[in-house]
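Here the complex is missing one protein chain, while the rest keep their positions.
The block that comes next holds chain A.
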């Protein structure tokens, strides 16, 4: 079909293997901020959500499920389904579709249950 079929299994590769490009910009990014996603710089439109930024970047998933390791991407974009969970600045299970991007923000995709959610916070 297309290159998506032959893509390596990204569950084992920490890099941002691109998925099929599902979204494109209405206009070129001006007014951009830069955040890091799994350590790699990604540009975002100021004022948008982390979920929008991840979908523009074409990441193939934002989390792997704790149960089977299946990849997931945002589904509802309005805060209901919780598929968009990521780790943001060290705190796990944040809803990417409700969180606005910030310059220098550190986003990590989640592999299973996020370590940051273990009761280590006071």
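General remarks:
One rule holds in what follows: a contact is a pair of C-beta atoms (placed from the backbone, for glycine too) under 8 Å apart; a residue touches a chain by one contact, two chains touch by 3 or more; residues count from 1.
The definition used in the following text is that contacts and distances are computed from a predicted model.
For the chain of the complex excluded from view, the name given in UniProt is "FAD-dependent oxidoreductase" [choices: "Carbohydrate ABC transporter permease", "ATP-binding protein", "FAD-dependent oxidoreductase" or "Polysulfide reductase"]. Chain A meets the missing chain through residues 1, 4-5, 7, 9-10, 19-27, 45, 47-49, 52, 55-56, 60-61, 65-68, 70-83, 85, 91, 93, 97-98, 100, 113-114, 117-119, 121-122.
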